[in-house]
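Handing you this structure, nothing more for now.
The complex appears here without one of its protein chains, the remainder shown in place.
Entry: chain A
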Amino acid sequence: MFFLKGDSVNMAPNSIHWFRKGLRLHDNPALQEAVRGADTVRCVYFLDPWFAGSSNLGVHRWRFLLQCLDDLDSNLRKLNSRLFVIRGQPANVFPRLFKEWKISRLTFEYDSEPFGKERDAAIKKLAMEAGVEVIVKISHTLYNLDKITELNGGQPPLTYKRFQTLISRMDPPEMPVETLSNTIMGCCVTPVSEDHGDKYGVPSLEELGFDIEGLPSAVWPGGETEALTRIERHLERKAWVANFERPRMNANSLLASPTGLSPYLRFGCLSCRLFYFKLTDLYRKVKKNNTPPLSLYGQLLWREFFYTAATTNPRFDKMEGNPICVRIPWDKNPEALAKWAEAKTGFPWIDAIMTQLRQEGWIHHLARHAVACFLTRGDLWISWEEGMKVFEELLLDADWSVNAGSWMWLSCSSFFQQFFHCYCPVGFGRRTDPNGDFIRRYLPILRGFPAKYIYDPWNAPDSVQAAAKCIIGVHYPKPMVNHAEASRLNIERMKQIYQQLSRYRGLGKNFTIFFCHAVFFPLACFPGYHHMPDTGHSSGLYRCNVSHDMAGPQHSGNRHRNVYCMLHEYHTVNITYSLYIPIYNILCGVQQATCCTQEEVLQVRGSESRNEILTVKMTLSPPLTSYNGKLQRSRRFMLPVGTSRVW
């Protein structure tokens, strides 16, 4: 026994690095761990050829992935190593590999998504059973997401501002680690067999069963090498413009740019930390050592925000059973959905974007807003889940968390906005690209229309349509909805839902055009809420997760925060809040206000009668104290006065 133990200590381990995302050699801490002191290292990627044909990933995403793998393989070759593409499922194949290659160390990048966490836990267990040491490193996100959640009191932050506040309190992200090189490899080698290509080579699209005839060349070539070229170009352009604000949208920004990075970040061909630090350096150089504002990292932080929100929520991509998603009575309409997905809506702006998405796999983020809004709250009133699935198939940078999160956001299902604003499928495009070149590029059939009519060709006189050689209704579909009417209806629908969430006085007055101001979350698990659609009154419990953007010591002078709750007789709102804001003003429906300090829970019940002062109760623990309907003022319970009623 003693000898055996000694042997295993002295013997250099054989490692496997398991690539999933993070398809790169630069800033890959888990890969470095695999190599460190190891005798052999094998980099594996699992591909299930059966899965390929049936999965809902489109051909562009597969091509991008295969190009990434090719690039990875060729970069590994430079280090006398190879990539092992393994056909099969990790859980089935790993035990065999462990034995065959005498593996004692397995490394991989941390995957924060619930599905990934589950899979990794299973593999970890397998590895443990086989006596394999598992090393996991975080490198797909800037921060340790669990730390963010922890800092927020155990809940992921649900507003971006809150998220930014938390981030600003954390240490900056860790520096990227060195790129894997011959020096780092040291005497670690990769045993490569003669038939490596046959057994472990990167498959082609045909091998995966895709028909590649007529497939145009990739607008977005995959791979780490391309990613690194692009980031240099990206930074050069930024340095040249010397403007770090969010670029304003114009006609050009709609097209795929050679400096675009999002698909590379998605597949991990580009390290987000590398991008982060390069941006910081550049900013400091150009702006003479000023501390860069958080907005510099906009895109990176949004990504991080959605990852954080999704990491503990396995139903993040669903409406039902998703605690942060409002249930909206979306319409089921497969025909309309198909028209949208196949670019046959009759709105050139929407159709051109969907065509670009289908042809190239990428669209500008404002274009995403436009089509997402059109499908959901703006015009078609179809569930965001359907749109998300289409994006998952077509969009190169569609990431489970970011995709679902953005769709929830854009469909007003979560991460709420203050007023209902929906993009016009005619006006929005016209403002962005008044000439309509974008439309002519992707919808050649409309090429002949003058700029005046290109966004609403159905309004063009017959003579114009004839001259353009495109009769609307014959060569190009008529618009599938009347936008003015649809958006009017949908705004009403949305208001209705939000009012019901807050259950405000039945059918009565609702003066304000603004949405609810607190962030309401139906407590999905609460017994009886989701499962009793047939109750007479809509009894329900809502969790009111108050956003507090002004938290933090720097704003300690400004301690009042209004939380607006509109309540109904049968509703209880539990208001919980975290440690940073000591005082709240609860304004329920009419005029009631009270507040309390941390770790106490407010229960607020609305009353139906208009003029009756609402009873606001506080339950403290311990001792049990209660305050009857009157406003109370004490050292612990301070009330701001004179807050105006907004609805």
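Going forward, a residue touches a chain if its C-beta (ideal position, glycine included) is under 8 Å from a C-beta of that chain, and two chains touch if they have at least 3 such contacts; residues count from 1.
Following the convention adopted for this analysis, contacts and distances are computed from a predicted model.
Per UniProt, the protein behind the absent chain is "F-box and leucine-rich repeat protein 3, like"; the candidates were "GPI-anchor transamidase", "Histidine-containing phosphotransfer protein", "Trifunctional enzyme subunit beta, mitochondrial" or "F-box and leucine-rich repeat protein 3, like".
Within the full complex, the residue among A:Trp62, A:Tyr160, A:Tyr200 or A:Trp349 touching the omitted chain is A:Tyr160.
Checked against the full complex, the one of A:Val132, A:Met319, A:Leu396 or A:Leu446 touching the unshown chain is A:Met319.
Touching the missing chain, out of A:Val202, A:Leu337 or A:Val402, is residue A:Val402. Touching the chain that is not shown, out of A:Gly209, A:Pro293 or A:Pro444: A:Pro293 (per the contact rule at the top). On the side of chain A, the interface with the absent chain consists of residues 160-161, 245-246, 248-249, 262, 293, 295, 298-299, 302, 305-306, 312-315, 319-320, 323, 327, 329-333, 365, 368-369, 381, 383, 402, 405-406, 409-410, 417-419, 421-424, 427-428, 431, 459, 482-485, 487-489, 491-493, 496, 506-509, 511-514, 523-528, 531-539, 541, 543, 549-550, 555, 558, 560, 572, 574, 576, 601, 603, 605, 615-617, 619, 621-624, 626, 628-629, 644, 646, using the contact rule stated above.
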